[in-house]
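Just one protein chain is left out here, and the rest sit where they should.
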Amino acid sequence: MGTIEVSGKSYEVDEEGYLVDLSQWNEELAGEIAKAEKIEMSESHWEVVNFLREYYNEYQIAPAVRVLTKAIGKKLGPDKGSNQYLYELFPYGPAKQACKIAGLPKPTGCV
Amino acid sequence: MLHIVNKSPGERATLDSCLAHVRPGHSVLLIEDAVYAATKGHAAAAKIQAALATAKVFVLAADLEARARAGAVIDGVVQVDYKGFVELVTQNPRVQSWL
Partner (left out) sequence: MSEGAIKKFLFVNRKAPYGSVYALEGLEVVLISAAFDQDVGLAFLDDGVYQLAKGQNTKAIETKNFSPTYRALEGYDIEKLYVERESLEARGLTEDDLLVDVQVLGATEMAALMDEMDVMISF
């Protein structure tokens, strides 16, 4: 357990840096988590992060990478539904890094 | 296929669920509180009797002994020890535990 401080407010995160209470999420906090992951958020990054949040709202889980890739391809176009595209945006794994920035728990089955 | 049941028929419907899915040639093993079902005079004994027409029914002796029911097993039901339990599991290509 640890905390992240943003604009005088503190947010509880687990030992791997995932937000404990996802209802606390906001874009400013996402930006801070991204900074810690050494990721500069572009519009393409936000597109994936927002997609993940929508997916979570609908299904109550963070998708596995394979499922994310397929779903992104369907929603945002086939050029974006590839491992290469997602790993360029999130080099340490789209599921791990993007989920963390989106304030979601670590995907089930993602070790 | 081996079906394993461990819940008392006096408490849950697990045995009924199991028996509804037993096909000819299958084996049923009763362990823990499920062993009561295979004892004379029990309300569920008739169901075991009926199953014996097409399937094999085994009961774990250690669990019968612990419950003082080893002397009351209905005819046709085979008592097995732990070694027999393991053999049943290894001899059958599929095992379904009715938790």
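General remarks:
Every chain is named by a letter (A and B) in the order it is written, and numbering of its residues begins at 1.
Quick note on the criterion: a contact is a pair of C-beta atoms (placed from the backbone, for glycine too) under 8 Å apart; a residue touches a chain by one contact, two chains touch by 3 or more.
Quick caveat, the model's predicted, so the values are computed rather than measured.
Across the entire complex, the residue among B:Q49, B:Q79 or B:Q96 in touch with the chain not shown is B:Q96. If you put the missing chain back, the residues of chain A touching it would be 58-61, 63-64, 66-67, 70-71, 108-109.
Looking at chain B, the residues touching the absent chain are 1, 13, 17, 20-23, 93-99.
Note that in this section only the chains that are shown with their structure count from here on.
Chain geometry summary: the mean Cα position of chain A and that of chain B are 50 Å apart.
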